[in-house]
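Let me begin by presenting the structure, written as structure tokens, before commenting on it.
The complex appears here minus one protein chain, its other protein chains still in place.
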Amino acid sequence: MSLKTRGRSSVLIAGGVAAAFALAACGSSSGGGGTASTSPSTSASVSAECQPYAAYGTFAAGTTVSVFTSILPPEQQKFEASWAQFAKCTGITVKYEGSDQFEAQLPTRIAGGNAPDIAFIPQPGLLAKLAQGQNPPVAAPATVTANVDKYWNPAWKNYGSVDGTFYAAPLGSNMKSFVWYSPSVFKAKGYTVPTTWEELTALSAKMVKDGVKPWCGGIESGGATGWPATDWLEQIVLRTQGGDVYDQWVNHTVKFNSPQIKSSMDLLAAWMKNPLFVNGGHGDVKTIATTAFQDAGKPILDGKCGMLQQASFYAAQWDTFKKGAKIAEDGDVYAFYLPGIKADIPTPIVGGGEFVAAFSDKPEVQAFQTYLASGEFATEKVKQGGWVSANSGVPLDAYTDNISKLSAQYLTKSDATFRFDASDLMPAAVGAGEEWKQLTAWFGEGKPTDEVLNAIDAAWPAS
Amino acid sequence: MSATTISDEKVAAPESVSSAVHRNLSSPWASFAVIVITILWTIPTLGLFVTSLRPSDKANQNGWWNAFIDHTFTASNYSEVLTGGAVIPQGIANFFINSLVITIPAVLIPLAIATMAAYALAWIPFRGATFLFVTCFALQVVPLQMALLPLLQLFNKGWKVNGVSIIPPIGGHGTYYQLWIAHAMFALPLAIFLIHNFMSQIPKDLMEAAVMDGAGHFRIFRTIVLPLAVPAIASFAIFQFLWVWNDLLVALTFAGGNDQVAPMTVYLSNIKGTYGSALHLVTAGAFVSILMPLIVFFALQRFFVRGLLAGSVKG
Partner (left out) sequence: MSPFLTETLSKFQQMGTALAAFFGVLLIVFYLGSKTSGRIQTPTARLVMLGPAVVLLTAGLVVPAVLTTISSFKDANNKKFVGLANFNWVFTNPDNLVTLRNTVLWVIITPLVSTGLGLLLAVLIDRMKHESIPKSLIFMPMAISFVGASIIWGLVYEYSEPGGEQVGLLSQLAALFHVADPPNWILIPFWNNFLLMVIFIWIQVGFAMVVLSAAIKAIPVDVVEAAMLDGATGGRLFRSVTVPMIRGTLVVVLTTIMIGVLKVFDIVRTMTNGNFGTQVLANEMYAQSFVQFDAGRGSALAVVLFLGVIPVVIYNIIQLRRDHAR
């Protein structure tokens, strides 16, 4: 399939977008594109709608592509709306399946001979494991590679590659270096948003003086308990040690019990294990281990806690605490960038995201893969709200909510020190196992730092 | 026939025992103890039910007992779960039907197979019967999770030895068939164990009399053993129903989470959302999913009078 028409199709994209919106507004809730538009359009205008998708080809009715993800409703419906026009014009039916058991299910299904056509994998570590196993994913076709080269920072392409082969195009992105706070409380108390680590520390001390615990946190997450703690450690490592050490840490040439990581743990202890600082609104330090990460930020709205370090996707949570909570710089709650620590490490950012791996090389799968890697798709999806992509083809004004826009600003910053979530890059035995377990014991049972770090090192797989 | 007399005796027995017990052992303390334990046992579930009736912000804010103080009850959680709403656009109806369609064959098929096997192990003497029974019993402990992958491979790829196909793949992934077969497999050890225990207690002379009459095993099974074993079968049916109804792992592995086939447990684990914890919805959904098992329990409860393993009593 040739994508020579791409230049032309991007010119036409605006019309396509508008049409897709008309479709989405009609609101077929059961997803699966291809439903006829109710707008009284002539056949000529339909073909104009489909013009941007002509490059992807058309397929026989009943052609399906199955997608397996960890992303559940209502996000599922936003995905389906974002590729509805693509589905309609190409004739491909996309069968979407989300599961909270995704990480356990995917390897089982692949080994069991029942791989989905496409999987959105949030952990490059898992992608690497699958690529090295039997029935590996299909290497990305040239059209996908072209899109990724065009729209993405090479670092992202690298995270979707294993042993030099590029498999999976990046899809969504999370900005993890955020601190959530309440602008209204800040205003009432006269606090200002800190822009340096010193200011952050000073602000924390000021809150302590005012009788409020400045920080709250929760790392309980069912079978994934401990992951928010790994994010905190990653923030510190990147901020104090820089990108190179961070990379070496990810591939275990810098060990967990090395002085660099140990000093990062000490700094983390002075921050999130400081009994004066935490756990605002929840109790003592140990409650960090038993508080659900979803509930962690609740005391911020009551003014019982000053700040929460958590990713951009936490935005979805506030509405469950307070119906209609306003997320804005002058609202109930908002986020600021967790400042850097060292001047020679500019704008350190820890992020996450998903990668589109294909387990079939059928033309319809590759067409869909190619579309998912395009700037047009990312723009469509961004317009559905609550979603960020580091795809540079998305204009900033496409973002409909403040947090996504702020995240995108940081994620596309060219001079930032961006690194992917380390625990998602490490082997699962560590990144989804011992590190979670040991950091949970560190918070919940007061396990000594040395023991924690040694135990994680010991769990690193031999090969 | 002697068979009917036996079962009549068994039916008659319970009433007299209970009334004898009533006469002799009645004590207000006993009733009091039962009431206390029943209340203790029900309080946690009551918490679930009350939470399911509270608005989401209240449910997240404080304990469920506060609902009795602030009197804020809402049925909107149920309407969202039943017909779909803002958080989850799709209602539970499809999944409820799927659960039924999955569960009914997944109860009936293994029960039929287990009943036959239990009969053969108990009443068709052959060398190795005990060994087979013990193996079957021991298989109960094979962790389900370890069996999922080999079974999935068998279904989708068949078995090959040195490239020669021994068993062809049966395919049909994403339909109910694989799920029914998998549930049947996993149910057999416990079903055979329990039903065998019941059947082996059927008086020997009854069976010998039938053999004297010239009845073969097929007829004995159909006319004597099966009617006698109905209570045991019905009792096990309840437990198998509960197990399949509440299963998530087997369903996800063999049927997937597609709303065309996925059961309610998949729906329940999905409505909490990707990052959220929609407590109010999950509790409402959980309550909807309890209803069917309770109906089955009530419907089959009378069999417990002579229920599962009643036969393991020595007369």
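Labels for the chains are A and B, by order of writing; each one numbers its residues from 1.
Here is the rule we use: a contact is a pair of C-beta atoms (placed from the backbone, for glycine too) under 8 Å apart; a residue touches a chain by one contact, two chains touch by 3 or more.
What you see is a predicted model; the values in this text were computed from it and never measured.
Only one of the listed residues, A:M272, A:A289 or A:L406, touches the absent chain: A:A289. The chain omitted from view is touched by exactly one of A:K95, A:K129, A:K150 or A:K189, namely A:K129.
Within subunit A, the residues in touch with the undisplayed chain are 103-104, 107-108, 129, 133, 222-226, 281-284, 286-287, 289-290, 304, 428-429, 432-433, 437, 440-441, 444-445, 461, 463.
To be clear about the criterion, only the chains that are shown with their structure count from here on.
Subunit A contributes residues 29-30, 70-75, 77, 95, 97-101, 105, 108-109, 111-114, 292, 294-295, 298, 313-314, 316-317, 320-323 to its touches with subunit B in the complex. For subunit B in complex with subunit A, the touching residues are 56-57, 60-61, 84, 86-90, 148-149, 152-153, 155-157, 169, 173, 248-249, 252-253, 256-258, 266, 269-278.
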